[in-house]
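The complex is shown incomplete by one protein chain, all other protein chains being positioned as in the whole.
Letters A, B, C and D name the chains as they come in the text, with residue numbers starting at 1 for each one.
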Amino acid sequence: MFTILFWVLSLLMLGSAVAVVLLRNPVNSAMCLVLSFLALAGLYITLDAFFIGIIQVLVYAGAVMVLFLFIIMLLDLKAEVRRRLNLAASAGGIAVIGGFALLLVQVVKSLPSSAHPFPALNPDAPGDVVGVGTTLFSHFNLPLQIIGVLLLVSTVGVVVLSRRTLR
Amino acid sequence: MAPSLHPWIILFAPLVASAVILFLLPRRGVAAGIVAIGAAAIACGLSWRLFLAGGSPPVAALSWLEVPGQFSVPITLILDPLARVMLLVVTTISTIVFIYSAGYMRGDEGIPRYYAALSLFLFSMLGIVLSGNFIMMYVFWELVGVSSYILIGHYFRKDAAADAAKQAFLVNRVGDFGFMLGILMFWLATGSIAFSGIEQNLASITLHPGYLTAAALLVFCGTLGKSAQMPLHVWLPNSMEGPTPVSSLLHAATMVAAGVYMLARIFPVLAASPEAVREVIMWIGAITCFAAGLMATQQDDIKRILAYSTISQLGYMVVAIAVAPASDVAVFHLFTHAFFKCLLFLCAGAVIISLHHEQDIWKMGGLLSRMPLTALCLVAGTLALVGMPGFSGYYSKDLIVAYAHEGNTAVFWITVGAALLTSFYMFRLFFVAFMGRPRSEAAEHARQAPTIMTLPLLILAIPSIAAGYPAVAHHFFNIPHHEMSHIVHYALLSALGAGFLLAAALYLRGPTKDPVRIPLFANRLYIDNFYAWLVTCVQGGLAIIGSWFDRWIIDGLIVTGVARTVWATGYILRLLQLGNLQAYAFFFGAGVLAVLYFLIFR
Amino acid sequence: MNPLYLEVAVVVLGLLLLVAESFAGPGRKSGIAHPAITGLILIFIATFWVNPAALDASAPYARFYSADSLAIFFKQIALLTTIVVLIMAQEFAPVVEANLPSSRRGAGLGEFYALPVFTCAGLMWMASAIDFVLIFVSLELVTISFYILVSYLRHDCLSLEAGVKFLVLGALSTGFLVYGITWIYGVTGQTNLNAIATVIPALKVAAAPALLFGLGLVLVSLGFKVAAVPFQFWIPDVYQGAPTPITAFLSVASKAAGFVVLLRVLQTFVVVPYLQEKILPLMALLAGVTMVFGNLAAIPQSNLKRLLAYSSVAHAGYLLLGVASLGAPFAGPAILFYLGAYLLMTLLAFLVMTIVAKTVGGDDIADFNGLNQRAPQLAFAMLLAMASLAGVPLTVGFLGKLFIFEAAYQQGHFVLIAIGIVTVAAGFYYYLKVVRAMYWQQAADPDAPGIPVGIAARITIAILCALIIWLGIYPAPLLSLIR
Amino acid sequence: MLTLGNYLIVSGLLFAIGLGGVLLRRNILVIFMGLELMLNAANLSLVAFARHGATAIGLPDYNAQVFVFFIITVAAAEVAVGLAIIVALYRQRQTAHVEDLNQLKF
Partner (left out) sequence: MSPLLSLILIPLVTAAFCMAGSAPRRISIFGAAANLLLTLHLMGSYSLEVGGFQFVGGRLLMASHGLAFSLGADGLSMVMLLLTTLVTLAAVWVAPDIKRHAGMFYACLLFISAGAIGAFVSLDLFFFYAFHELALIPTFLLIGIWGSGERQRIAWKVTLYLATGSFVLLLGLIGIWLAVPAGFHTLDIRVLQQLGYAGLLTPGPIVYLLVLFGFGSLIALFPFHSWAPEAYASAPAPAAMLHSGVLKKFGLYGLLRLAVPIFPAEIQQFANLLLLLLLGNIIYIGFVTIAQKRLDLMLGYSSVMHMGYAFLGFVALNQIGLAGMSLMIFAHGLTIAALFALCGEIERRVGTLEFSQLGGMAGVAPKLGLLFGFAAFASFGLPGFINFPAEVLIFFGAFARGVSGGFNAYQITTAFALWGVVISAIYMLRAYRRIFWGTRGAVVTEAIADVSPAVRWSVILLLAGLLITGFRPSLLLDYINPVFDLLVP
């Protein structure tokens, strides 16, 4: 049944992603973005990465998207008034994307392991929350600290950049 | 004072004088004169002493330029009879002319410069005489050229003088080009630059006759320049722009004879070299002596007439080198010629001074009565020059003609013709300038020149007459006794007479202007014009083309072109920085694709 | 001393600064520059006593973190740069105040001094990172702090424009980086460079495209960091728009960090022949286009900051030439030496520029006209910097180029060397444009007053000048640091 | 039967679409969304690889999942800072369009 789920979710994700790119109004784009993120979370589940899926929902569909919408409202961006479409640019862009996709497909095909099915998982293993958690706090301690610094820096930065007047 | 030092003193006294004048007495005309004359006198005295002492005292050789084991140019002095005779001629005549100059140059602001240059000349001339190897001779050869340049350009404010000086130097340089090349060829073949060394190793070149011929003729080019042989004779008449004493000393008596002297030095080499060499030398001499005579017949400037006669006499000497069995024949004529030609010029100088620098014979006339002494000396000189029996010229010239008669009939007749021309133009000069009525104000009031100038004339008159007598000559030369056929005598005497009669017929009646006009001769066979064309058109043209190419092709097109291209490329490249974010993103993506394809599919 | 403490110390210093900043009374915030500089200097000195052996190989951080000489050298570079940048920032303070939304003196300066310290920490971690995870994280720390710093002048449209351009392109390159790492991980199953190095020789050939795909993407994003053409497009705009000290920081520290990561990654992969013969030609290609673009496009520039931006692209080109010659024995040291030299001369140039621009009020080359009359010492320092950048002998810049060319020569990159020659000549042209302005031209107003220079800046300029000449004659000290 | 390839293709397409957003849209916010899509694409393939590279004892490679966790965090921070910058820009220039950012060029 995962197979069907996979196809449904991926189509949903890709479709909404395309919508993000194509829709003219930022608000709609944002909404589609949420959708595609949720679908992505679903895909994580199909890969038995429950923890990541949840984080995805929380962080992206939650925090990030709220932020986006908030900003959009704040700046109350109108729909992108149709400026003269720069044909050369769009054509170039599409060419690049196409080329990239083409290349990617070939690479995936060439990768031997890509044809293999996924190995079975150990059913009576502890949940992956445990796994990720232990790994994170035991082995990945150093990067975690750095992430902390990074968050601190970005907080300070955001404050400095968006405060109306600095004291 | 050790006799071995004498040659050095002879050589360097004039140089010292020159330096002293240049650095210590730049403003003191009289003092300069005294110093210069003193030095010349010392040299003269010592050379006489050297000559009378006889034998050749050993002379140390100083090393001058040396690359150990490879190449060395020592300073070696030769004192063989040839050199010693030459020393006498040079120093004696120089001393006389130095003294004469004191009178001639009176009142000139450039006297120190004049005497400095004159002393420098004497030094260099003596150097040529004494030098024992080619390079050393070349050194003094050049120095002679320089001093002549300075002296011809003494009146440098006159454009004519300035140009003449430049031309004289450059023409000589052209000759020296060949000279040096010849030296190089001899050195390469024989491994020596010393005359003696070359003569010893001659065997090593006689293997390559062609090479030897080329070398010998190239060295002969030096003579062409210095001794004003065709086709490099053009500078000598122009050099008459210099003061008359200079003309008489450098451009009549000594310097121009250096070429002949050099040929005499390498006479053994010439003798050993193929027939062709002597052929060429002979013909050039013959042509020169005849053509110069032709040109002389139509000149109006008293000094130019004498100049052309000098050229023609030098021609005789060159012929002599080619035809005679010994170099002394040529040097003999050089010897006599030095005296009487110097005399003639000094007479001309006296005339010019007393006519306030009037040189055109058609503005003279009747000078015989006004300055008889000068006239007398001039007659003596003339007779010597034309080869009047009993005068020195007769002996030396007849000898040459005689050898020519044995050597080559055509050349013989040419030389005889030249003799005819000689007597013609000399008597023309005499008749026009000294007989008849004065043709100008200046000539009316011409007076005898001061003693300091007349005295040298008288002194010189003596050797001009006597130097040729066998009794005298054999002290100086060992001329191979030679029974000359009568035809030579008759030919020469009739030529002399014919020339005289012709001149008398045309000019004795004292015409106010020249009854005959032959533009071809008057314009020196148009040779000067040809050179002018060569310089202005050919050389100038090449120069201008060259500089155009350098300016616009090498520099403009290539160098600047490259720079411009780089600059333009930069200008275009920076336009890629559109400033548009999306463009950047696009370039970025394209770059990514390019890199990936390069990595995976290459 | 355990090398880990270095970063810890820097971070702690940063935190203290933030605290101090928040408690410092109004108008005294600018004061916190001094403790920052002092602290960093102390840490810099400390770097000479770190003991790599103190690292616990069994500890979990060991798989991320190495403290080899390379790492230490780049930590020192990062610290040194940050110190000079902070000194520059002090000179630059008036401009910052003028462009922030506040009436109070010194408002917002505290963060302007504090953030570079955190950036420095990130750079130091980058220098030690031997695991893609740590590479990613520290690199992001650096990048994000630079986003902030570049667009710091909120009332200056240019600064903001630069910020946005940097943001978007930077994020783009991050995306490629992550995706690349993903693929490398997918093929090798590892993120640790050493582990990867052990795995790849055993890989099936069929996996090569995927591996190259990932590697290519990683290289691209590193190329973005080090300003290799065609990923240099952000450089001129961002450099010109950013606050001058930050420009210096970007052009030295972040480029250097990029190179250290690049070196580590390449060292991992070039061990495999078939990878090497694909990677090094790519590097050579990039080097060629980078040298050409950087130097030639710089020729027509009239703004000094922008000129230096292009010049930093150009220098990236020469460095890449060194990278492309990695086969040569001396290539590695040559690159590091060049980076050290580049640090000295670039910082000197930017420092002088900051000072002059602050007084004259513009950073066009024309603003330097007649500087020689007005401030001979500054003019001479700038002359020295330009000479060194151009590669005039007896300056450290020349030795850098010399070593690079030598390595390239050994590897037989003759075409590249030819390109190098032409571009170096072009370099003389645009660097001497500055000299020309300072010495040939007359000042706008001849009787302008002299230019005030802070004492710290004075000392720094003196030291930098001395080092440029001294190391240009006697490179051994710098080389011994590299060893 | 699902294979690793399916996921890789899907994620790749997502990546391409995100890139498309960056290349084609002019609104900086939307461009930013595109960037987020690219990061998520990376995450997806990362998780897929992690699942595929399950160890002998049948556990997915948690290292990779931790990495994904980091990526998500960083992305969030990036978004925060980026949006702050965009807001600052908007306050200054009243625009969020890339074409209006053209003062720095050549």
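The definition used in the following text is that a contact is a pair of C-beta atoms (placed from the backbone, for glycine too) under 8 Å apart; a residue touches a chain by one contact, two chains touch by 3 or more.
What you see is a predicted model, and the numbers here were worked out from it, not measured in a lab.
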item	value
Contact set of the excluded chain (shown chains only)	B, C
Candidate in contact with the missing chain, chosen from B:Phe51, B:Phe177 or B:Tyr531	B:Phe177
Selected from B:Leu50, B:Ile111, B:Ile205 or B:Leu421 as touching the chain missing from the view	B:Ile205
Hidden partner chain, residues of chain C it touches	330, 333, 372-373, 376, 383, 387, 392-394, 398, 402, 405-406, 409-410, 417, 421-422, 424-425, 428-429, 432, 435-436, 439-440, 473-476, 479
Chain B residues that touch the omitted chain in the full complex	63-71, 73, 135, 138-140, 142-143, 146, 149, 153, 156-159, 161-163, 165-166, 169-170, 173-174, 177, 180-181, 184-185, 187-189, 204-205, 207-208, 211, 539-540, 542-544, 546-547, 550, 554-555, 558-560, 563
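The definition used in the following text is that only the chains that are shown with their structure count from here on.
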item	value
Centroid spacing, where centroids are CA-atom means, of chain B and chain C in whole angstrom	77
Centre-to-centre distance between chain D and chain B (centres being mean Cα positions), rounded to whole Å	98
For chain A paired with chain D, centre-to-centre distance based on mean C-alpha positions, whole Å	5
For chain A, residues contacting two or more additional chains	89, 92-93, 96-97, 100, 103-104, 107-108, 111, 113, 139-140, 143, 147, 150, 154, 157, 161
Where chain D touches two or more other chains at once, by residue number	8, 15, 18-19, 22-23, 26, 32, 43, 52, 63, 66, 70, 74, 77-78, 81, 85-86, 88, 98-99, 101, 103-105
Of chain A, residues touching chain B in the complex	89, 92-93, 96-97, 99-100, 103, 107
Residue ranges of chain B in contact with chain A within the complex	582-583, 586, 589-590, 592-593, 596-597, 600
Residues of chain D defined as touching chain A within the complex	1-10, 12-21, 23-27, 29-30, 32-34, 36-37, 40, 43-44, 47-48, 50-52, 54, 57-60, 62-63, 65-66, 68-70, 72-81, 83-88, 90, 96-97, 99
